[in-house]
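Here is the structure we will look at.
Only one protein chain is missing; all other protein chains are in place.
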């Protein structure tokens, strides 16, 4: 990995012009945004779609006979169809709209697991998980008396796949595993993992927050039972997210939240719930956000997820090579299969100080534990500096990063 | 009520020009939007604030050291401060940001009530409630074996206050009551109700979804324990909401959802939760939505809630008078104290047909059960036609409504 | 009644045709069917339309049908027309009609080879997306009743 790959420039995209926010200076230098793993920027197409919706079409959905309400409903439900196609789900009934990955995972923990888990049952997660795929399972295990098992990782930041399989015993009710690690960029062999789980009749939730923005996702192919992701990581609005769930499972689950839209009939003595996916969508949804997410998917489809994956692959290799050439840099997360993210340390400089110094040169990275404290514990570090890539980054961005890191090294020399 | 009040025109606002969506034709007629109780429109100031945020400042909040993240955090937390001031909460720690009223109420049901409710305890609600203040209590009562009591209403659509007080026995754990009925416009005497409950040591949640947009709200004055409302009903973005909770109660509540941002520390063997209000805000929040909500509050403050209330009072009186003059119209909801909403029936025309015919004349109203089936059951009707008013409506809008209703009467004569 | 004259928009006239208004005002086969062997409920959460459809099946033939409930003009007329249509029909044929009618009411470019008779009067709903559900509700209930599903049919 420390050798820089030859530069296959025709694999690189050049779309930064589509993203208005990138066209600015920070502390007198052109902004280099390397924090897309935390939240991605929006193309003008998304910003404008949301604004146009509010300028022309807004109304509450589902319950209106008037024209604006019809338009809003059509746009909102149209976005659901786009999401379904984007991840190749069987049916729009399998696409539950949530406020984000976190809510999607909590929904499964509370609505699918909580009523079924018993003391002695097990929920299996891994040490790579983001807190959002960690704490909901801690909570539901506490609530039910089930045990939480945590599959270990190795020094490169990869799952120990043998240990993982050993932990998949028959008393494991559900495996919750990330597709891509947000702290390290590790891409897990998700199809294999799901296959092993299926052999043992273990249900699988995949946290796809960092998968969807970077590669073509096919939930049918993956074979998982649930797949959770967020709009704001894939160039869409904050406050939007998706829970894909297999219809048979969703059908049997009780609703999670109660409220408008998730019922067919409310009587004083009981309630008849609505069909899928509405049973899980209580209250007025994030209408404009979901419509914006639809626009983000249109944008990604127009470029093509395969081209996006190729672009990021080339850039990541370049960034890893360049970074490891810097004196004192130690890469954290060097898995065989990776995408878009590189964590690193520079000497004994605290990542937080590094972040400030880089920011002063216009380079935005994230520093800290990245909501993955168990990963930090494993490496016995308080946090890392993390540069993460997206479709709008270029090799120039990487060069600016490297120059800024060199300067930080100099300051703290 | 059937006498039209003299027209005090200087009480009326004229702000429809601030709302771009209103400047359009529907079916060849200028749009008259009388569906704000379902969802209000946004002033350009809100639309532009959200777009500008994404064009200039977006990043994930709370965890970043770089400039965009600092700006986003400041704007997001600044909006929280505006909300606090707007409803006169004691502390920003009491302002929990949610995805809407529905989520706010579910949070209280699941995090405050579920761990404490026991068989034999009671939760008290009323027959006026929106499904979002009904179903969460049905669910938590089912989960815990507690009983759900429902206080009755009278023919005018007012709470039977004597019965309500009788139902406030000491085994009632919590009273959940709306501030303003979305179906009928009834304004409940919320301070009295809270006072009675406090005497009996009953906790009170107020569903303020229809209160906040129409009058100055002072939670300290009201004295309730929880107050829930939605951004999209108050000219802000969908996917945003607020749960005000008294700090002492929130402090003692376990978190509801698990995830990023709501923890201080995640260890393999347990977790230390974050301070208020973050303990209840798991995952990336609806950053741009909340910032837009802040802009909506700025907009409302600039006009002044008292002027807004006065404007709507005059218009509602005018609308009620005009409507009841139409042959065959029967007003549903004629409480002593009302705001902004009028439900009605026209002969035996089904409201749904009425809605379609009005829409064809450019007049947008809502028809159906308004997520308040228990209210419809009480009046033994399948639904109503509902015209609801907001700051941007005028007496012309009311006149257009009346003309359209007359035409419908003609068609179905 | 000056219905047609009073409506100035063609589309509205297309929706509220005489035949529809007539069936809405005087629904046929309205009431509970005491001899029913099959039944289903249809709920339209949009506007609170709610109807019960009753079928008396004998050797896979619909001997009798009726409905009760409340709904808008479109859904009541649709239920009324449905009962008129399916009485005497084999269940297989009724399911075929279900497919054809729902297709015709939702799909601009639906194949019109199959003659849906009087039910053509409902085609005006295609211009009113939010009303399509009213027009198809009874048909979904029919489908459920024949298949004897236990959960209420809904048009969502």
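Per-chain numbering from 1; labels A, B and C assigned in written order.
Basically, a contact is a pair of C-beta atoms (placed from the backbone, for glycine too) under 8 Å apart; a residue touches a chain by one contact, two chains touch by 3 or more.
In this text, all values refer to a predicted model and were calculated from it rather than measured experimentally.
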item	value
Shown chains that the omitted chain touches within the full complex	A, B
Touch with the omitted chain, as defined above, among B:23, B:74, B:252 or B:396	B:74
Options A:238, A:288, A:367 or A:388, residue touching the unrepresented chain	A:367
Touching residues (missing chain, whole complex) on chain B	62-65, 69-70, 73-74, 261, 263-265, 272, 274-275, 278
Hidden partner interface residues of chain A, rising order	27, 349-353, 355-357, 360, 367-369, 373, 376, 382-383, 407, 410-413
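Here, only the chains that are shown with their structure count from here on.
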item	value
Comparison of B-C and A-C (more C-beta pairs in contact)	B-C
Cα-centroid distance, chain A relative to chain B, in whole angstrom	32
Separation of mean Cα positions, chain C and chain A [Å, integer]	45
Junction residues of chain A - those touching two or more other chains	63-65, 69, 261, 263, 265
Multi-chain contact sites of chain C, meaning residues that touch two or more partners	46-47, 50, 130-131
